[in-house]
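Structure first, commentary second.
All protein chains but one are shown in place.
After this line comes chain A, so read on.
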């Protein structure tokens, strides 16, 4: 994330069964925006 500008979106590819739960939880804990999930694809927007 440090290399991502505020407002930009990162696409995370993860087949870990915990990812669907833990990526949104990470966003909540770190104050970032969880945009969407589609299967093993997760989009996260840097907000701060």
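Just so we're on the same page, contacts are C-beta pairs under 8 Å (C-beta built on N, C-alpha and C of every residue); 3 or more make two chains touch, one makes a residue touch a chain; residues count from 1.
By definition in this document, contacts and distances are computed from a predicted model.
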item: Record-based protein name (UniProt) of the chain missing from this complex, from "Cobalt ABC transporter permease", "Aminotransferase V", "Benzylsuccinate CoA-transferase BbsF subunit" or "NADH-quinone oxidoreductase subunit C"; value: "Aminotransferase V"
item: Missing-chain contacts mapped onto chain A; value: 16-18, 21-22, 24-26, 29-30
